[in-house]
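Omission of a single protein chain aside, the complex is shown with its protein chains in their original locations.
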Amino acid sequence: MSLGIVIASHVDHIAEGVYRLLKESAPDVSITYAGGTDDGEVGSSYALIEAAIEQNDSDTLYCFYDLGSAKMTLEMVSEMTDKDVTIIDAAFIEGAYTACALIQGGYKQTDIDAQLAPLKVK
Amino acid sequence: MSLGIVIASHVDHIAEGVYRLLKESAPDVSITYAGGTDDGEVGSSYALIEAAIEQNDSDTLYCFYDLGSAKMTLEMVSEMTDKDVTIIDAAFIEGAYTACALIQGGYKQTDIDAQLAPLKVK
Amino acid sequence: MELTHEQAQRWLLNFHGKVTDNKAYLSDLDQAIGDGDHGSNMARGTEAVKEKLASVTDESLEAVLKQTAMALISKVGGASGPLYGSAFMAMAKKAKETRDLSVLIEAGLEGIKHRGKADVGDKTMIDMWQPVATALKEGTFSQATIDQALLDVKPLKAKKGRASYVGDRSIGALDPGAVSSGYLFEALIEEVIA
Partner (left out) sequence: MELTHEQAQRWLLNFHGKVTDNKAYLSDLDQAIGDGDHGSNMARGTEAVKEKLASVTDESLEAVLKQTAMALISKVGGASGPLYGSAFMAMAKKAKETRDLSVLIEAGLEGIKHRGKADVGDKTMIDMWQPVATALKEGTFSQATIDQALLDVKPLKAKKGRASYVGDRSIGALDPGAVSSGYLFEALIEEVIA
């Protein structure tokens, strides 16, 4: 089972838009997303992020986030799930795009990690 | 006149969502955005980016983009405008957020450049 | 001093009251150095705590703290959600072994530090929790601890959270999370210590 990607943003539209951007170049990659609070405001939702993680077809996930509090929520969910979750500190869109293109290209985790390393900004 | 910010994304929803995210923390900063093609597809639009640049209240602009072809379109618009445009290669959301928070905080270009430098990923 | 589950319930309901009464103030503090939502985040989160506690069936300290954690994690919506949530999760876990208030608060503080990877001096809620935890351990905790902590947080420059993005503008300002934590510990004084 290849690596799946989870997108966690503070804003619903950003998460959905990033999903669309990624899917164009990675049609066969398992990508799920969560954005904003339960009420559609700017912020993070444990429930939405949990759903994105659980509903992703893959059991090994790389998770990308925009700002810090989304990371903390991702961490809390990752502590409660059985899935193998890695939270990536690379630039949100640039990192997610890179990872998706590489997974679509058949690359494995070690190559992807190498490509993500220079994109680490947080 | 303080620095203004222009957001140029491949996706309409991403640009609008990033605008919302930034405005929360930078209510007094002049921020305009453009996302997607003229038809609402994934890509870049010269017209939308030109409008974002011209309609920004500021004449000195820092422009953030997600992927390369948005940068080329920004460059073409910047060659045709009278405004003072700098295209920033920092991580798209992280860089834009940092710049906006600093402008809201009254910081000047040199401080902002210093904070953006470690976020350069493209 | 030992904490009972009834005291804990009253503590958290009192906290909800203070946060709700000061919602606009907390958001204003957050507008100055963040994104302006800490008040509404905490009002929403503590409202969920109040609802959960009204329906909780397990009358144990561990259950009260855990339900509080889950309500805050799921409803706050901002960084303070995972942070307060981790504090109460850690306290719930510690409550299996002991009811000692000082030990519990210390556990909560460690939960926040672990979750947010911040420390004393970074201008966060830790700059309220640490002095309170220390004072509780030393038997000197009082309103004066809280007042002093707020005075001491003002000159700090934020190193974590959204305030860390605004640079020197955080200097001289009160940190919203430290202020809401101040309400938490004032509520503790009113419902538990007094």
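Order of writing sets the labels: A, B and C. Residues in every chain begin at 1.
In the analysis below, contacts are C-beta pairs under 8 Å (C-beta built on N, C-alpha and C of every residue); 3 or more make two chains touch, one makes a residue touch a chain.
Because the structure is a prediction, the values reported are computed rather than measured.
Trainee: Which of the chains on display does the removed chain touch in the whole complex?
Mentor: In the entire complex, chains touched by the missing one are A, B.
Trainee: For the chain not shown, which residue from B:S9, B:S30, B:S45 or B:Q104 touches it across the whole complex?
Mentor: Here the residue in touch with the unshown chain is B:S45.
Trainee: Looking at A:T37, A:N56, A:S78 or A:T98, which makes contact with the chain not pictured?
Mentor: Hidden-chain contact among the options goes to A:T98.
Trainee: Just checking the interface: what residues of chain B touch the absent partner chain?
Mentor: Touch set of chain B with respect to the missing chain: 37-39, 41-47, 67-69, 72-73, 75-76.
Trainee: Go through chain A and note every residue touching the omitted chain.
Mentor: 24-25, 27, 97-98, 101-102, 104-107, 111, 115
The rule we apply is simple: only the chains that are shown with their structure count from here on.
Trainee: Quick check: more C-beta contact pairs in A-C or B-C?
Mentor: A-C
Trainee: Measuring between mean CA coordinates, which chain is farthest from chain A?
Mentor: So the farthest one, by centre of C-alpha atoms, is C.
Trainee: CA centre of chain A versus CA centre of chain B: separation in Å?
Mentor: The separation of the two C-alpha centroids amounts to 23 Å.
Trainee: Please compute the C-alpha centroid of chain A, do the same for chain C, then give the distance between them in whole Å.
Mentor: 29
Trainee: Starting from the mean Cα coordinates of chain B and chain C, work out the distance between those two points in Å.
Mentor: 37
Trainee: Send over the residues of chain B in touch with two or more other chains.
Mentor: 24, 97
Trainee: If a residue has to touch 2 or more other chains to count, which residues of chain C qualify?
Mentor: Touching at least two other chains: 35, 37, 162.
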